[in-house]
Each structure stands twice: as C-alpha cells, then as structure tokens.
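Here the complex is missing a single protein chain, while all its other protein chains stay put.
Going in written order, the chains are labelled A and B, and every chain counts its residues from 1.
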Amino acid sequence: MDRELSKLAGQFCVSYAKCGGINHIEGANLPSKLAVENLTRQLLQLMFPGYMEERPLGDQEIRDVTRARLSSVFDQLSAELDKSLDYRPIEGKDAGNVTLRFLRNLLDVRHILQTDAAAALEGDPAAISADEVMLAYPGVMAIAVQRMAHLLYREGIALIPRMMTEWAHSTTGIDIHPGASIGTHFFIDHGTGVVIGETCVIGRHVRIYQGVTLGALSISKHVKRDDGGRALSKKRHPTIGDDVTIYAGATILGGETKIGDRSVIGGNVWLTQSIGDDHVVTFEAQQMQIRPRQRAEAIDWQI
Amino acid sequence: MDRELSKLAGQFCVSYAKCGGINHIEGANLPSKLAVENLTRQLLQLMFPGYMEERPLGDQEIRDVTRARLSSVFDQLSAELDKSLDYRPIEGKDAGNVTLRFLRNLLDVRHILQTDAAAALEGDPAAISADEVMLAYPGVMAIAVQRMAHLLYREGIALIPRMMTEWAHSTTGIDIHPGASIGTHFFIDHGTGVVIGETCVIGRHVRIYQGVTLGALSISKHVKRDDGGRALSKKRHPTIGDDVTIYAGATILGGETKIGDRSVIGGNVWLTQSIGDDHVVTFEAQQMQIRPRQRAEAIDWQI
Partner (left out) sequence: MDRELSKLAGQFCVSYAKCGGINHIEGANLPSKLAVENLTRQLLQLMFPGYMEERPLGDQEIRDVTRARLSSVFDQLSAELDKSLDYRPIEGKDAGNVTLRFLRNLLDVRHILQTDAAAALEGDPAAISADEVMLAYPGVMAIAVQRMAHLLYREGIALIPRMMTEWAHSTTGIDIHPGASIGTHFFIDHGTGVVIGETCVIGRHVRIYQGVTLGALSISKHVKRDDGGRALSKKRHPTIGDDVTIYAGATILGGETKIGDRSVIGGNVWLTQSIGDDHVVTFEAQQMQIRPRQRAEAIDWQI
C-alpha cells in the first residue's frame, strides 16, 4: 500500500503541474481562506462589542480589550493585504496604509450599522428587541460584513472583499457582492437565497425578503475593469430607490432597471422593466388553477 | 502605529458609548451565541444518541454517557437561562426549574422526532434507510432544534429560542421560528430557503419542499406581546391542515389563510386565499412563453 500511495502522490504532482487553472504552487502567496474568516469574525466583534462575548465587558475593560482587538486585526489584515497587494499591486498603496484607513473608516460603518439594526427592529414584527436583532439576525451580520468588504473593494483590493462576503454567504445564505452600494437603514429579513449583484445601487430604508435576486441583464459577458478590478462597464444590476420593499422570491434584473421610491415589489415577481415611484407590482391571481383533487389521484412532484 | 491604534481604540470606545443600539456594555449579561450553539449541539446528541458519535456506544456505556451529558446540558442551559431571566424576568420561574422542566419535556420531543424521521424516510424516495436520514438530513436537524426551542418559547424565555433556531438556520438554510406549532410526522425535504413564521400552525403529516414561505400578510407591523414576549395579536401566519404537501418555492401568506386537509400546493404558487380540503393548486401552463431561439440571439440574464 505504501508503494501504491507513493506512486499516486507522484501522479498527483504531475497533475498539479499540468492543470494550471486550479493550482498555485510556486506562485504568489494568496490570502488564506482561514485567515480571512478569522479576521472577519474579529471585525464583527469590533462592530458589535459585547454581543459576541462569552461574558460581559465593563467600561474598565473595554478600552483594553478594544486596543488589543485593534492590534490583532491590524496585524492579520495587513498580513492578508500584503499578499493581495503582492498579487495585484496598486500604486500608492501598501498594506499598512490601507489597513489604517480601513480601520478608521470602520467608525463610520458602525454608525451606518446602527441604522441597519434599527431598520431590522422596525421591519420585523417578530423582533422583540435590539438585543435579539444583534444576537440572532443573519441579515444584520450579512450587511455588516458587506459594508466592511465594500471599503476594501473601493480601494481596489483583490480577492479579500469577495472572500469576506462569501464567508458571510456560507453562514447566512445571503450573497451580497462587495461592490454593491447600499444606503442606510437596510434590512434583509430571513435572507436565505438573496443575491445582490456587484453594480447594484440601493437607496435608504430598503427592505428585502428571502430569495430576492437583484441581478444582471446584459448582452455582453465581458466587463471592462480598471487596474483595481473595479467594474468600468455600464451598470449591470438594478437601481433601487428609497423606501422600497421587495418581497420573497422577486427577481429584478438589469443595469437600466430602476425601482422608484416607495414602490412595492410583490413576491415571485420577475421584472426587467423600470417601475416609477409609488407603484405596486404583483402577480395576477388568475394564473393559478385551483381544482378539487380526484379520489384516486396520487400527486408526487419534485421528489 | 502603536499611537495610531491607541487613538483609534479611544475613538471606538466613544462610538460604543454613543451608539446604543448595538452595544451592551455595562448592561445585562446576555446569553452567549457560542454557548447556545454548543448547548444546541449537545441537545442534538441527547436526541439522537449514537448518530453524532465518533465511535459506537454500547448499553453499558450509554447510561453513564447520558448521565454526564444531562449534567453538562443542565449546567450550560441554566447558565444561559440565568442571563435570559435576568434580562427579562418571569414570575415564578428560575433557571433551575425551567431547565429541569425542559429536560423532562425532551422525552416527549424524542417521541415526536421519531415520527418526523419516519416521515422523512416515507417521503423521500432517495432515502434508503433511517440511518441515512439521521446522519444526513438537514430537515430532520432543523425540526429537532425547533421543537426544543419551542418548549423554551412557550415558557416565555427571551433570546435563547431564537438563537437556537437561527443557528439551525445557518447550518441548514431552514428558518423556522420557535413560535410555530408543528404537528407530528413533519418533513422538510432539501429545505434551503424554507421560512416558517412565528404564528404558523401546522397539522400532522405535512410535507414541505425547498424555498417554501409560510409568511404574514398584515396591515399592522405592531404585534402585541405578553410579558413573556409571546405574540398576542391576531395570528399573522397561515394554518396548514393535515396531510398537506407544499412544493418548492410556494408562498402562502396570512393569519386567516387556511390550507385544508389533504390539499396539494404546487411549486412557485403564491397564495393569500384559503384553500379547502382535498384541493390542488397549480400554475397555469399558459403563462409561459416557449419560442425558438434566434440565430444571432445572445441571452445573458441574471449574471
């Protein structure tokens, strides 16, 4: 068996050398999935102190714990940024200055996250308190990660923003591209299956339910990008106005598609056209067929 | 850099003091996300002994292992309940008596879970054995967690029930509110994207597929609640009868909406009206357009 495995190891190495597309040996040192995951968890603790703790933090401790956390996050993030900037350098940027700028910007993100939490408490009758929202709502965690990843996306950082949002995606079922620009008071309820595309622009006080897709409608697959990987081509994903509610399973597509302020998009609607302010879009009731079930009828679908 | 980080730590602390909505320092000691997650995993081992083990458990060992597990669960759960009852006290209840009552009720939950497992084996042609169902079916894990969380919800316990079901949600993609009342022989197949609301009442032998929403249709966001946080307002979510099957992507909304016994709701249906016993609801075939693809036609949607 030993000889078999050694032979096999050799064959794997030959395969590794041949199959370039999914290898990265003797190449750049890439950001580590595990490190980005740990880093993102720690950033969530910076954003929501006390909520992720095992025990309460008193005023005396908080300054020390925060200072230690910032150091730890600084070290981890600059290490991964070093690899990303090695992989795709950006003029005038180094791991240190990008990390410091990012951490400073987190203060503003905290303020915006407060509006998101308020929107969650406001928008979900099942939510009893802000505490419950912080402890239990996947939509709040997903937007928190996306807002932080968005800062790095706007800096043009390669790989890390997407790795952060894909970790949030794997935990929450919510898939928001780090490129999306999202206004304050944003609330995703339930969330599993939500997909928000790279060039989406979303207003304030927008509420979205599970399974909603804000996607692209484009005749060209090739997206022009600048040196920082940011999309240059025309917008591919929709623009959503202020105070819009989009119900479960709705799909809205296209860079030219706009949903006006205060409009409501009903569940399971499929839209590729723009909707003005103050409109309601729903399914037609007539499209369903309701009939009595025949005595001998066995019905087994979708098994 | 040291000075920069110290200065930043100070600014974070100022932000923590200002932004009340997502802080909890010098306040109540809240149930810990991590502790509730570990506790829930251990409860699953109590429910399904042997299935989560690394090695087989023989009769001789089982009594000792179970005794040890019960002690461990007792300690962990009362610790988190202490925090919850500190946060929202309930007259006549303390962590010890709630925990003991909960553990005793788990015996009944085990019996009901057996019916859920049987329903899974019965309802999924891809299921070969009860063992496969126990080892691999996310729907079984999700209902197991919900039935346990429901016990605590009915006691009026704050925060913990929702934290348990949100952990199950993050693992399975299935989002069942701890308030939902669900009959025996309940089976969710595939499950990703299922949302079942707080005031749902579901009968026996109900089968649900992925992406189904049993949600609310209400003109008022404000839900009256009793001191224990249990919903007092009129029912917001549907009532599902016995022997109902609801196929993938269907959405059923409203506290007044009833689905009668033995009825079948087809995939992607969107319902806000009641359906009697023995009915079938499906999409109309005419709503689709099927056409030949033009030679030069490039079609790229939803990218």
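As a working rule, a contact is a pair of C-beta atoms (placed from the backbone, for glycine too) under 8 Å apart; a residue touches a chain by one contact, two chains touch by 3 or more.
Computed from a predicted structure; not experimentally measured.
For the chain left out of this panel, the touching residue among A:R154, A:R204 or A:H279 is A:H279. Seen from chain B, the chain kept out of the figure touches residues 46-59, 62-63, 66-67, 70-71, 74, 96, 100, 103-104, 106-107, 110-111, 113-114, 117-118, 121-123, 125-126, 128-132, 134-138, 171-173, 190, 192-193, 197, 209-211, 213, 215-221, 236, 248-249, 251, 253, 266-268, 272, 283, 286-293, 297, 299, 301-303. Against the chain not shown here, chain A presents residues 1, 4-6, 8-13, 15-16, 19, 21-35, 87, 123-126, 158-159, 162-163, 166, 169-170, 173, 175, 177, 179, 189, 192-195, 197-198, 209, 211, 213, 215-216, 218, 221-223, 225, 229, 231, 236, 245, 247-249, 251, 253, 262-264, 266-271, 275, 278-284, 287, 298, 300-303.
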